[in-house]
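The complex appears here minus one protein chain, its other protein chains still in place.
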Amino acid sequence: MAAGKENKVMSAAQAVGMIRDGDTVAIQGMGTQMSPLALVREIIKARKRNLIAAMIVGGIGLDWLIAAGCVKKVMAIIVNLDEFGMANAFRRAVEAGELMMEEYTEHQMLTRFSAGCYGLPFMTTQSGIGSAIVDLHPDTTKVIDCPFTGQKVIACRALTPDVCILHAHRADEVGNVQFFPKPIWGDVDVFPRASKKVIVTVEEIVSTDEIRRTPERTGLPYFKVDAVVPVKYGAHPCSLFPRYNFDRQVMERYAAESRTPEGTQAFLEKYVRAPRTQEDYLDLVGGSTMEARIQSFWS
Amino acid sequence: MAAGKENKVMSAAQAVGMIRDGDTVAIQGMGTQMSPLALVREIIKARKRNLIAAMIVGGIGLDWLIAAGCVKKVMAIIVNLDEFGMANAFRRAVEAGELMMEEYTEHQMLTRFSAGCYGLPFMTTQSGIGSAIVDLHPDTTKVIDCPFTGQKVIACRALTPDVCILHAHRADEVGNVQFFPKPIWGDVDVFPRASKKVIVTVEEIVSTDEIRRTPERTGLPYFKVDAVVPVKYGAHPCSLFPRYNFDRQVMERYAAESRTPEGTQAFLEKYVRAPRTQEDYLDLVGGSTMEARIQSFWS
Amino acid sequence: MSKLSEDYTIDELMVVTLARQFTDADIMLNGTVSYIPVSAFMLARETHAPKLTWVAGAVGVDADPGYIVGNTLDPTMWKDCVMYLPQISDMWGYVHSNTLETFCIRGAQIDKYGNVNNSVIGKDYHRPKVRLPGSAGMGDMCSLHKKIYIWSTTHNPRTFVDKVDFLAAPGYLDGGDARAKLGLRNGPEVVVTDLCVMDFEPTSKRMRLKSVHRGVSAKQVQDETGFELVTPDHVLETPAPSVEEIELLRKKIDPKNMRKIEFRGSKTKV
Partner (left out) sequence: MSKLSEDYTIDELMVVTLARQFTDADIMLNGTVSYIPVSAFMLARETHAPKLTWVAGAVGVDADPGYIVGNTLDPTMWKDCVMYLPQISDMWGYVHSNTLETFCIRGAQIDKYGNVNNSVIGKDYHRPKVRLPGSAGMGDMCSLHKKIYIWSTTHNPRTFVDKVDFLAAPGYLDGGDARAKLGLRNGPEVVVTDLCVMDFEPTSKRMRLKSVHRGVSAKQVQDETGFELVTPDHVLETPAPSVEEIELLRKKIDPKNMRKIEFRGSKTKV
């Protein structure tokens, strides 16, 4: 089913209304890069429950969602804060038996999403042969024989999340979404195409005529996009290459405060729940000081 | 095996020396678009024999190769001259039982190449279920059951051609190849990555520093490229978007002359075998008159 | 609605008739030598379906080259698009997952259940009487759940045959629920030819005459068809184009008359 060609610009709160409790949500982002964190904060404020988070790399946003009690299961290849260390809420929740971690190799996970993109029941990889990872989930990865050569391959069952959330550079009102450069990382590439609904936050809304000037930068056509939400610094404290870097100061603060459950909740209260708007949030993390801090190495 | 980081610039004749009789050769190109026709002419001059041509769309270049007796089998989804009509040498050769046509649906063929790119023994599609096409080649396409859902899918056996020939916009001496925009069509995308050796003709050679200015345009890294051949108008009489259009006059001439075997051979003699160099060929097809004729609609 | 045209030709009627099949919700791809459907998509956008999306050459999303410059698969047609759809990941992904639901095809043979063949004439595939170009995207589209619109500029018994020599693109197979039993959704919807418009009888899935073009009788259509058509008691005349539609087509969309290329080999003069 294709999305229509209508004005899809809405607020983050409206967009998050598309997510139902129990949904499987594909969340774009690496440890410190290109994650839709303004939407993540909105999901926490909306008190969504029992979500299944599907990611490649679970980072700070996933840890917030877990700490806020929104997530019952994670599907990913790694969950951490990159050089800032462990994702402590994740770690504590799994160790306490409160959160299920369904771990895959990277290419298994990407292949599950790719099959989802094609509407195929499964696609193949050889990644994970010899690893115990393939035995963790017999319902979604299974070693089968090639019908031509007899070689072992792993069938990876299609994953079609209910909703994908992502952050991009810009879009027009109907949802033609542009990236600079075009999607390189696997999550940006397959997450939205595999998902039933797609919510995109963007740094700016531009006209369709402006999009037509650089069609090579469009990564998602309007017919695959359900909501467009303008959010300046929508990935903060993660980076949006090449526009801004991740915010080392905020990442370090969270890494330190999340060492205890109390510190984690205090951080969530202050940085996620208290700010009423994205502007409040940006002021809280330093306003123009923050802007100077995350100035791109590329600019 | 990765190709080395050495100067790979050579002549078309030298490059074609990499192709052995009997090789499977992936030939980029649509009916009238983006085909390495200078290399095709060189293959004919070098009197290669018993080649298996793997294509998506076989166009004028394939028809030349067939007429010159270089090809024993074609794997493709369609062979014609686009709006200029039938590929007559192809048609006559198949009807005479002298050429084997192994026909696929487009997505079956692309899936065979994709599996080749990944070194996987097979990948899956559902394209062709219900079509007699899937029954044509039980050794390379086979209906199997999904191990999770029981749904029917078609396993497509990997295709790893011996050599890929293609034409691109520019490259540096070690073989970092750029396209404007990056590969969109399936053949440009998967043919070189699936092949054991890759020969690229380019409109121009540029410095590696120049390549570094626009890394988003690089479609093939040096380690996947074995030969770089500078050939101005290397796709003529096909187009190279957005630089030049296909040459309607030459396409029409070939379409008309190829109606008889004699006309076809006369055309080959005049336009393929007689010109000693690409410069001779370009003079023959009209020099600056030709340049005006194929001026891009985009420029 | 503007006045009805009185001087339209068959190519124009085919374009207009096809255009009227599509709505704002449709996203239409096109393949090679597809001047009639491409003209129809561009015309629908200019008239009743301004939000219809045309993906030029299956690459250029919402392209707007202004008019039909040449070859329908050529990048010239991608002009002013909002996106170049990478073929393998994106285009085939959207087609395979049925995000894109419609496609137009034609072929050298079309049978009574809407099965189509453009591969070979003759019973031995490997030693055919006539080797045709090949199935291209038809075999894909017809097995991947598309709503199929068939067009043909050669309505005669050689094209409209009882049974295709080679089943390249599955329509309703042997009719009835044969297609659904294989798990294939949708299928052929409408056939627009140089003589008439046809659809498929809902239960038997046999081709059915829906309307005849101006000056053509139901008997003529049957005489030019290699199988017995389901024919209702009253066959309508195909609605005429409006003056506005014809003007748009002639002056704006296809001033170079590229669509007439498709009538090479047709008995119908355009």
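The chains carry the letters A, B and C, assigned in the order they are written, with residues numbered from 1 in each.
Keep this in mind: a contact is a pair of C-beta atoms (placed from the backbone, for glycine too) under 8 Å apart; a residue touches a chain by one contact, two chains touch by 3 or more.
Owing to the predicted nature of the structure, the values given are computational and were not obtained by experimental measurement.
When the whole complex is considered, the residue among B:Glu216, B:Glu252 or B:Glu291 that touches the unshown chain is B:Glu216. The chain omitted from view is touched by exactly one of A:Ser35, A:Ser114, A:Thr140 or A:Thr201, namely A:Ser114. In the full complex, subunit A touches the hidden chain at residues 30-33, 57, 76-80, 82-83, 85-87, 90-91, 94-95, 97, 100-101, 103, 105-108, 110, 114, 125-133, 136, 151-152, 181, 183-186, 189-190, 239, 241-242, 245-246, 248, 297-298. Think of the hidden chain as still there; on subunit B it touches residues 1-2, 4-5, 116-120, 172, 176, 189, 193, 208, 211-212, 215-216, 218-219, 221-224.
One rule holds for everything that comes next: only the chains that are shown with their structure count from here on.
Each chain gets a centre from the mean of its Cα atoms; for subunit A and subunit B, those two points are 39 Å apart.
Each chain gets a centre from the mean of its Cα atoms; for subunit B and subunit C, those two points are 29 Å apart. Residues of subunit A in contact with two or more other chains: 118-120, 215-216. Each of residues 78, 84-85, 92, 96 in subunit C touches at least two other chains.
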